[in-house]
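A single protein chain has been omitted; all remaining protein chains appear in their positions.
In this document, chain identifiers A and B correspond to the written order of the chains, with residue numbering beginning at 1 in each.
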Amino acid sequence: MEVSRHWRLQEQRYKLVGETCDSCGVKLFPPRDVCLECKAPAYALYTFTGLGELYSFTTIYDAPAGFEHSAPYTVALVKLEEGPIVTAQLTDMDESELSIGMPLEMVTRKLRTDGDEGMIVYGYKFRPIFSQQVAN
Amino acid sequence: MGEGTRSPLPKGGVKGRERNKHMNDVSIIGIGQTEVKEMWSTSIRHLAWYAIEAALDDAHVSQVDALFVGNMAAGQLSNQMHLGALVADFAGLRGIEAVTVEAADASGGAALRQAVLAVKSGLVETALVVGVEKMTDQVGSSVTAVLSSTLDADYEAIHGLTVAGMGALLMRRYMHEYGIGVEEFAHFSVNAHANGADNPLAMFRNRIKAERFGSAPPVATPVNLFDAAPSGDGAAAVIVTSHERAQDMVSQPIRIAGSALATDTLALHDRKNMLHLRAAELSAQKAMAAAGVSHDDIDLFELHDSFTVMAALSLEAAGFAAAGEGWQLARDGAIGRNGRIPISTFGGLKARGNPGGATGMYQIVEVARQLRGQAGDNQIPDAKIGMAQNLGGSGATAVTHILSNR
Partner (left out) sequence: MSEYKPQDGLMKPDRAVGIVGYGAYVPRYRLPASEVSKMWTNGTGGTPIVEKAVNGLDEDVITMSIEAARNAMLRAQINPQEIRAVWVGSESHPYAVKPSSTIVAEAIGAVPNTMAGDWEFACKAGTEAMQAAIGFVGSGMARYAFSIGMDTAQGRPGDALEYTAAAGGAAVLLGPGAESVAIINGSYSFVTDTPDFWRRAHAEYPSHGDRFTGEPAYFKHVSGAAEMLMESIGTKSGDYDWAVFHQPNAKFPERVAAQLGFSKEQIKPGLLSPRIGNTYSGSTMIGLTAILDIAKPGDRILMVSYGSGAGSDAFDIEVTDKLPEVQNLATTTEAYISRRTEINYATYTRYRDKLKLS
């Protein structure tokens, strides 16, 4: 059971809180404290909009322990509109409707559970744009 | 002896040329390997010992000064850590310096790199390197979960990404950017299995047909069973010492002409251009520069074909093909034993099998056999210089070694 480990990542998992580089201004998700681009310190928090597009995807049939019950499921690389690419599952979709470049939006879903009695881990997933405020 | 069979490796003629030129280089004086397969009755310590015993016999030595164990995940797969001491003890080498080196499935190559550094520094005279992985102490989804822990746990594995899924994300993007279909990747597996068929130690010795590629069951779309290298138990070992000593000890020392390790972002999503394996490129360039060789000098390339797309990307990163054209070498037959740049000459990860942290050491042993002229049916004619590149996961660690038989 990895309680504190998931707890400490809540801001990122629930709200896509990343960082922005003080020096070159690049947006970072996942946050990494040292800028990926210019190696300057990057501690300023930045909340991403949760909008992005599909960069690559795979539907996983051979699932690891903890994920067997949800297989097959689709994991994607999502290019956020602010720049970074994030790894996340896709939800509320069929694989047949997916195409690279399609617009996606972030939702909060169950990522996994630690067995029947352990904690439930929640976090970001993405789905094809459905929300009205985005479509407008 | 258990199910792991050692390959007897006869010795060739004396070769004493260029004796002084490479005085400070490190050379291989002994090699050993077990079969790659599911060895239910063999423990991790036995696996390591079988490969070590073969290497010691091959080198005609009984004592070494240091042991480097390349292993990926014994702590999770066999609940056994502290392999340096365990293996040294079990092999009757108690007292020597011994540590484990871990870099996912680049552990084997990384362990050799540490041995090269140790011998080259002069602090260690003779070093033993064994890559060992016991994959079958656990089965099914538990093993998949352990392998997933070589990804970024907080940002990749928690989303259910697997190592095969990582390969699939790369493959889908590759197909998208370069406009090719899945069928183009089949040629890599056809080649690997054709070579594996002649390797008695290979996990899979069946030849496969490109036509049947499309009907293989999916592992992580678009990666199917024919794209993905199988996990198996295995161990491979080499003994290294200074080139100067090596020439006095064995008839065919295999010189490590170049050795380099480089890293990239652990997570795929953090790479600016994920189809460019930057660490693989860096380590290949450094190793080639150190060896003073160009692409034309390299007679064979044992690359890390954990997935067919990784073979294409490795060929590109190492400079054998331009970006987006690695797959064409497979289509055009350039990767075959008689091609321009033979790869996976004993079956590669795909057919010989991928025993995790041992894989990199199999590559080294296989290149050494080619350069000694002891590759049997798999022999690349007149092979003089061979390259081995061992990747960790998606290439976050890349270790390149260039071996020479002169």
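Simple rule for what comes next: contacts are C-beta pairs under 8 Å (C-beta built on N, C-alpha and C of every residue); 3 or more make two chains touch, one makes a residue touch a chain.
Quantities reported herein were computed from a predicted structural model and do not represent experimental measurements.
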item	value
Touching partners, among the displayed chains, of the absent chain	A
For subunit A, residues in touch with the removed chain	10, 14-15, 69-70, 89, 91-92, 107-111, 116, 120, 122, 125, 130-133, 136
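One rule holds in what follows: only the chains that are shown with their structure count from here on.
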item	value
Where subunit A and subunit B are represented by their mean Cα positions, the distance between them in whole Å	33
Residues of subunit A touching subunit B in the complex	5, 9, 30, 32, 36, 55-68, 70, 73, 75-77, 84-89, 95, 100, 111-112, 121, 123
Subunit B to subunit A touching residues, read off their complex	141-142, 144-145, 147-148, 152, 154-162, 164-165, 168-170, 172-173, 176, 217-223, 265, 267-270
